[in-house]
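Only a single protein chain was left out; the remaining protein chains are all shown in position.
Our next item is chain A:
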């Protein structure tokens, strides 16, 4: 199994070591360790309930851990004195249910955080909104409201909103699971372009073909543990019977 020796190397963006996490009596993470270096794409896969979302949410401190250590962009996430908002300026997170703010236009959705968190000017933020929307192919939707967009467009807008904060790492949790197959492709293309641009990413996905194409590293979670990890090739030639069974059914 993957072993982390150093989590503070210059190129390490996300490092989990021996992370344990329970919800009440339910042990969800049982000694999880993995590391993501700058520019890498790590794909988390595993059965429903294996703890993928929980692991991802721990990185951005949406869940607190019971023991172990998480270091993200130099922030010690497990430290109770963590500067949470500083961490979250470095980490972008996109959820399955896009969660755009329904009462704001796409432009307002995107400029809200840069203006109120980073304090950049309205004009600058609007300029940047145009740029990130172009990046996801939605420059014409600037003044629309979320409900006027399709699911795929809303998800791309949500990605753009995260990008506007210029994060050092992006987390994606099954961002295409709520979408029809024909809308899934447009979102995956955006993520591929981000990866090609060198964005560091951790993503949970059930799209195995996509994972094979984009992953620098795959982490297969099983019963709260990293059961198998390696390059994308492990998806085609798994070493453990559990992963073999998972990709067999998952394809």
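Here is the rule we use: a residue touches a chain if its C-beta (ideal position, glycine included) is under 8 Å from a C-beta of that chain, and two chains touch if they have at least 3 such contacts; residues count from 1.
Basically, contacts and distances are computed from a predicted model.
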| item | value |
| --- | --- |
| Omitted chain, identified by the protein name its UniProt record gives, among "Carbon-monoxide dehydrogenase small subunit", "Acetolactate synthase", "Amino acid ABC transporter permease" or "tRNA 2-thiouridine synthesizing protein A" | "Amino acid ABC transporter permease" |
| Among A:73, A:93 or A:179, residue touching the chain not depicted | A:93 |
| Which of A:82, A:112, A:208 or A:244 contacts the chain that the document leaves out | A:112 |
| Interface residues of chain A (partner: the chain not displayed) | 60, 62, 85-86, 88-89, 91-93, 95, 97, 99-105, 112-113, 116-117, 145, 147-148, 158, 161-162, 165 |
